Each structure stands twice: as structure tokens, then as C-alpha cells.
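Only one protein chain is missing; all other protein chains are in place.
Residue numbering begins at 1 within each chain, and the chains themselves are lettered A and B in the order written.
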């Protein structure tokens, strides 16, 4: 049993168990030490996954576990977002008398998302989705005395329960069709499968993953979670599940036979998702909710790369580059919100530029990167998406995305305008040194990624799925 | 190297200003003027080093950036770019040195204002100097960001609404441009953003619908920026609410990016497609000329009127470009003349309109009004202001001996040879322009003086000094344009063919 192939994941698991025990036996003022433990676990896991990088793409554990470039790159991104979330949390959670297990839940959720990205077996995919979902529900409702948090958690749970059930049904139908859960054998057997049953299975699995992606039609939890969940948790949940689900979806759709019309369906979902997210974000007067909707629309862009994943050799690179750019920018934005103690009404951001120039600068850089203003890394992500979609003959989708980018500029600018042009009101309270450092770290990585695009693209140029 | 200096100096200056905490507004202004002037100096050096009989692009710098996408930092100039860039740098020096017309703002804020102006200068020069399509797009977008903050923060009236409208409208153009740029990029094998390669290879020649779509997206994006008539509606509001110097930059530099882009991208890279649609574009330009002039005539707001004359003048430029692109091989000389005229029009319009908008800023600073009916009889009280305004207005309406005439004469001479009827109709535009400027001067400076203008002060030293430099440029180009024409003709000959 090649345990070494699972080392990063095992470290996360063991770390989480240790944190659970630690939290059970330590007093309130030491609960924050669990954050340190979590960071150590994340660092170790990152280190071991870096060591896996140079190997050739391979399948492990009799083909259920993919150890290839996309999985590892996605793992880095998720681990990084986990690290940012963990370092944002201690001061946010300070008043909670028992928050040690919060970090364990974060590690469990990350473990599930990493499993999604690496799954090369449909049951493995189900386990990953379920693990990440069940660990995320309590995270969302962690402020159990606060009604909006409970409401968000309940919505998240209900939509999640429905779509996870659909996912399982889809996987079961798929299993019934091909008699196996392994992707390699699934791909072989699907060539002459019953097209009607295959359509049902595909639709259910895509629906199940659209929940994790926060894409239409299972997107409704995102804005509520963004508003009600603890701000560090939103930083994680708006980023990491998307990465895992996008890679998982790309891996899955490549199995389908060419005569299946899945690109058209995914393209439709992409177009609807980005349009819906942007239109809903337009009139929001709550920054966290606005960013939640914007996160929905960004899923739509990410799906553009999935549409052409089989038609263009560089689509995978575009997908990962876009996800990385989105992850960095969104993390920075939510780090700012956390640092500002979760202030959320747009009017509370009046004149922030005068009171907190650096924080405002970070926020503006993050938002401009989300729009895709060059030379920030968000631009390169979008550019690569446009390139592969146009080159693969989906010009209309690129035009839709361009129009949506324009619409999105409007609401991002609304936030920027309020911080820059209005007179400041009242005092601005900030969280503390930890959130400050996490915010700076995320924006520095964002800027470094913008400058080092060449290096990043070189790293991703030769990525292939192991299958 | 010299071009990189011209780009880097203002950018570093902007960073220094943004990072400084305790500078006084005065010191920041001098510092910014110095940085802008250094950049101008670098471009003048580049001008002297430019060899009109040499290759099309000179002073080329190339640094690797993202080789796997075919993107690099590539800068270089031909005569057209150099002329427009030098004019822009001069206008930036003028705008920075000119007093800001924000009426009641804390002075500390002004340090940021100069930082943004320097940033905008670096980005604008970047658009003219870039030899890489993607770099061009990067600079093109970043100018929007700079202008957005300048209007939104230091404007008057409803600055945030205007700034937002400006950003959204022109960003829509940018996105069309981006799609077209990707279209051009994908047509080249191996994919590259190098403009020189694109100009040389003409990758889309004769590829029907695809070329047509790319051309349409390019022209759409650039026409919004220019602006051509159905797409001009962002312009008047942005101008009215922007501070005077920012308005001067907007009209003098940012609009040029549209027409410069037309020469650099569709004209040079897709001659085939442009030739097919040249007549249509010439007709649209003609509509812009006549419509812009007529609407300007109807305006009672000083700044709005000047803003609409910009639409009219940019129409001349587009007309010149369209004529130069028309595919009649026996009219090479005329087409070259038209392209040269279009470029001179860009330079001349930048200087003239820049001066006019700076003057508008002075009016606003003194009274807080743009309504022409509230003015009158200022000629005796403010002779300097009257003198400069009259000079700039006459230059704008095409008085011989001033810069506007040189440009418009060449454009119409070229048009007459290619599309005679369009030239005849176009001259009507000049007639209306003359009427509207004479009417403007009459209302501002002659007639009876209203009571509230009794203590209207004349221009101060900083103001007339700056205006003197700009008007000197207008007069020199009007009387002895040879130095400019040599530079431009070197490139227009290569681009049109027949050298």
C-alpha cells in the first residue's frame, strides 16, 4: 500500500484528530493554540505535496487516487486558502469559548475538497464531496447564537443535502451503466452505454458538483453564506470548494463520449451562472453579499474552461490559472473584510481610504484583479479563458463573458467609489495583527503572481490529467 | 532605452508622491511638473535621434515578460507615435503645472492628485509607445483607472456618476478591443502579440467573415474611445464634471488613443479589411463632423460646447484615416497626405483643445459656472484671458497660419482626391465650427458685462505661462510645420505604401 502517495492528506487527517483532542483538554485561553497546530499541519502537507510535484502523473491505490499536476496544483491553492483562513481566525473567534475544534473542521473540509480534486473514482468523488460538505455546515453556522448565521447554515445544509443526494443517485446510475466506479474503466464502458441513462447520470453529477462550485442551479447558498457565516470561513468556502469541484468536473466530463452534448449544457450553465451572479450583485448594498454573488459569477467564468476542456489542449492551464487568480483575489478581499471586523454594509465603507489607506489599497487591488484589469493576475486568468474559448469555437461564450465583465465592473466600482470618494464617518476598528498579516500575505502573493505570470504558466503548461 | 525612461520617470514620480506623507501641495506640484518635463525631454531626445529614412519603428526596447504567451515588454516609435506621444507629454506638463480648479478641497489631498496625473501620464505614453498588442491593451485599460479616480475625486457637479459612466462606457470598448486582440493573436502562427510581426504578415488578409468580425470589434472599441457619433454620449458629461486639467488630458490625450489605435491596429494590420470598409467609415466620420459641429452650436454650456467640438475634430481625423485606407492605387500621394493630415490633426487638436479646456478650468475657478449666458464683456477686464482664448478658438476653427489649418487642409486635400463628394460635405463642418466659436467669443468677451463679474481677475502668472507654451506650439506648427511633417511623412509613406 503506497502510503507515501497520501502523505499530505494523512497529515491533514492526523492534524485534525490531534486538534480535536487538544481542544477537548485545553482551557479557553489556550484554544487559539489550535490555530498554530493547524498551520503546522498545513505547512507539512504543503511541503509533502511539493515533493510529489516532480513525479510523472500516476494513479495510486488501484486507480482511485490521481496524483497528477492538476490535482497537486489544486491542492496547493486549497492549502494556501486554508492557511489564510486559519491565520485570519484566532482573533475573530477569540470570544468563542470553545473554538479549538473549529480548526479541526477546517482541516476536515480541506481534506474533503482535496479528495474531490484527486478523485479518479466516482465513489471517491462522493466521499470527498460529502466530507467537505458535512464539515462545512457547522463552520457556516459556527456563531450559533446569531440568527443570520443559523439561517445561512440551514440554507447551505438543505441545498447541500438535496444536491449531494442527486450526486449519489448520478453515481449509482453511472455504476449501473458500466458496472464499475473506476474512471478508466468507466470511460471504456461508456462508449456504448445507453444514452438516456447516461444523460440522467451526467445531469445528476453535474448538479451535485454545481453545489460545490456555487454555480447555477445550486448557487443560492453562496450569498447567504457570504453574509452570515464567520468572515474567515467565507474566505475558505468561496474559494476552496470551487477549486476542488472545478477540477473534479473537468476530470469527469473528459470521460464522457464525444456524442454526448455535455459541452453545450456546461456552456449554458456557465452563461446563466455568470449572468445571474452579476445581475444579482448589481443592486446589493451589503459588501459581503455582493462578493458572494460575484463569487457565483466567477464560477461561471471558470466553467468556460470546462466547456472546452476536451477541445483545446491549453484549456486545463486556463482553468487552473483562472482559479488561482480568482482564489488569490477573493482571499485578499475577504481578508480585508475580516480585518475590518467583518463590516459589511456598503455605507460603512465610506471614506475608508482616509482612515485605512493600506487596507483600502489591498481591497482595491483585489477587486480590480477580480474584474481583470491588467497587469494583475486576474487579467491573465480571464485572458487565457477567452483565448481557449475563442480558439475552440465558442466565440459567443467569450462575448457573453466580456459583457458580464463589464457588468461586474459596475458593482466593484461602487465599492471602490464609496471607499475613495466619500467622506469618512466614525472610527474604523480593526481586528489585530494576525488578520493584518494574513491580509498582507494574500495581497503579496497576488502581486507576486501578477509579476511572475510567466513562471506560473510555465509550471502549468505541461499539466495533464493522469488518465 | 530612451522611451523606457520616458515611461518610467512619471511612474516613479507617481510612486514617490503616493508614498510621501508630508509634502505640501506646492512642492508636490513642482516635483510632478519636473518629472513630467523630464519625460517630455526624453521624448524630445528620441525625436532628435529619429531617422526619417530609417526603418518604420525605431528606439525599440524589448524585454521578456510572458514568452509562453508571446507577450513581451516591447516599446518603440514610428513618426506618428512619436509626434502624438511628444504632444501628449507636453500637454501633461501643462496640465500638471496649471492650477487645479477644485474650489474647496483640503490641500493635502492634492499630493494624491499629482500622483494620479503622473500615473496617467506614464500609462498614456505607454499606449503610444507600446509595440506589443497586449501591452497596448494593458496601458489602454490603466488610463481608464487613472482617469476614473481623477474625475471621481477631484471633479465637480456629479463627479462620481460621470466617472462611473466614463469607466463603464469606455471599458465596454476596451473589452471589444480585447476580443479583437485575441482574434488577431490567434490568427498568427506561432501566436504572438508583436505588432511588428502583425504589420508585416497581415495575417487576416482575405479571410472573410473572421477578419470582418475582428475588424468590427476593433473599430467598435476604438470608436467608443475616439468617440465617433453614435457612441459619443459618455464624452460631454465626463468633460463637464472633470477638473479642468483632467479635461484637457481627456480631450487632448485620451481621445487620441482611439484614432492612434485606428492607425496602429486596423489600419496597419488589416489593410485588406479596412480598405473594404473605408467608405463606410468615412461616411460615419462625416456624420460625426457635421453632427458634432451642429450639436456644439446648440450648447449654452461653455465646456459642453468645447467637448462637442472635440467630436467634430476627431471626425476629421477619422476621415483622414479612412481616406488613407481606401484601396485606390493611383491615389497614393493623396492617401499619404490624408494620413499625415490626420496625424497633424491629432497633435494640433491636442494642443488647441488642451488649451481651451485649461481656460475652461480658469473660468470655473473664478465663478463656478459654465453657463455662457452668465458671462459677457470680459475683453477689457481680462485681456490676457481674452487673447489666449481668441487665439485657441481661431486655431480650432481652422484659421490659416495656425495648427488646425495645416491639418484640416491636408485631410481635405486628400479626401478630395479620393472621395470628392465627402470633402464637399465635410467643409460644411468647418463653416459651422467657425460660427460656433465666433458666437462663443462674442458671448464671453463682448457685449455688456454682468454685475457679478466686476471683480473677475485676469490670468495669473502660472496660468498664462502654461497657455503661452501651448499657444506657441500652435503657432509654430501653423507657420513652420516642416519639422513635424518630415517626421510623420516618414511613417505615413511606409504605412500607405509607395516609398
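Definition applied: contacts are C-beta pairs under 8 Å (C-beta built on N, C-alpha and C of every residue); 3 or more make two chains touch, one makes a residue touch a chain.
In the analysis below, contacts and distances are computed from a predicted model.
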From the options "ABC transporter permease", "CO or xanthine dehydrogenase, FAD-binding subunit", "NADH-quinone oxidoreductase subunit A" or "Heme exporter protein B", the chain left out of the display has the UniProt protein name "NADH-quinone oxidoreductase subunit A"
Name every displayed chain that the left-out chain is in contact with. A
Using the touch definition from the top, which of A:21, A:51, A:191 or A:282 touches the missing chain? A:21
Who touches the missing chain here, A:30, A:55, A:97 or A:464? A:97
Residue list for chain A contacting the dropped chain reads 1, 13, 17, 20-21, 23-25, 97-98, 101, 144
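Going forward, only the chains that are shown with their structure count from here on.
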Between chain A and chain B, what is the gap in Å from one C-alpha centre to the other? 43
Residues of chain A defined as touching chain B within the complex: 368, 373-375, 379-380, 383, 386-387, 390-391, 398-399, 402-403, 405-406, 409-410, 413-414, 417, 420-421, 453-454, 457-458, 461
Contact residues on chain B for chain A in the complex? 64-69, 134, 137-138, 141-142, 145, 148-149, 152-153, 159-160, 163-164, 167-168, 171-172, 175-176, 178-179, 182-183, 185-186
